[in-house]
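Only one protein chain is missing; all other protein chains are in place.
Take a look at chain A:
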Amino acid sequence: MPDKQRQVITNRVAFLETKIPSYAAVLGITVLLVLWEIVCRLGIVPPLFLPAPTAILTAGWDMLVSGELYEDLAASLVRIGGGYAVGASLGIIFGLILGFSRWTDAILTPIVYSIYPIPKIALLPLIILWLGIGETPKLAIIALGVFFPVVINTFSGVKNVDPMLIKAAVTFGSNHFNVIRKVILPASLPMIFAGLKLAAGTSLLLLVSAEMIAAQQGIGSMVLHYGNLMITTKLMVGVLVLSLLGLTFNRVLQWLERKLVPWK
């Protein structure tokens, strides 16, 4: 009776192995945008509350051509670029110092960890008092926000280097300097990048908040400005620019990581 004995073996984990076609990623976004457009075109939601995607794009194009967007974007880019660069470089340098020296670790690490949880935007009024109302406090607040995640990640990257890798280098006759340069630094690069990526989000958040509180120019102040005027389409252009900014930022960091950490 071979027929009765036949059993079908089903792969119960097949759902884990399903191949997903590459258009799936585009599909979700497209469907969302089309639905959004339809909802707006049918007048279900008034344009004051939610303008149609096409309307936002048209407004964005107009603002780009007229040069209106350019000034705000340039101001924001200078702030976030400068603040991020300063915060990240200081964070990496301090993280390395904390990781290498037990004395600085013992003295400074408690300070770092007690300042870390403060939402940095709360310090903006204080920083404005110290540095005035120009560009410096905005740069400083972004640098501050970037500094902490970078310093903590760099520090733990250095601390978590496999001691066997260091021992191996020592048996090859490495001195202190070479152990740092050839083992500890490359070994902590993945963690440093984790900190840099975390800080990218923080820097964007701080940029917008700082610009909303204390700036005449910049995407953040533009969003607030058009919100007050109830010109929702232009407000949404600002949001769109911010989302593109964040996306680009992440892409650049990813590209850099692939260049510098090709072994992962």
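Keep this in mind: a residue touches a chain if its C-beta (ideal position, glycine included) is under 8 Å from a C-beta of that chain, and two chains touch if they have at least 3 such contacts; residues count from 1.
Here is the rule we use: contacts and distances are computed from a predicted model.
J.: For the chain that is missing from this picture, which UniProt protein name fits: "ATP synthase subunit a", "Competence protein ComFC", "Cation acetate symporter" or "Carnitine transport ATP-binding protein OpuCA"?
T.: "Carnitine transport ATP-binding protein OpuCA"
J.: From the list A:Thr109, A:Ser174, A:Gln217 or A:Asn250, pick the residue that touches the absent chain.
T.: Touching the chain that is not displayed is residue A:Ser174.
J.: Among A:Leu77, A:Leu165 or A:Ile180, single out the residue that touches the unshown chain.
T.: A:Leu165
J.: Quickly run down the residues of chain A that touch the omitted chain.
T.: Residue positions of chain A that touch the missing chain: 162, 164-165, 167-174, 178, 182-183, 186-187, 189, 261-264.
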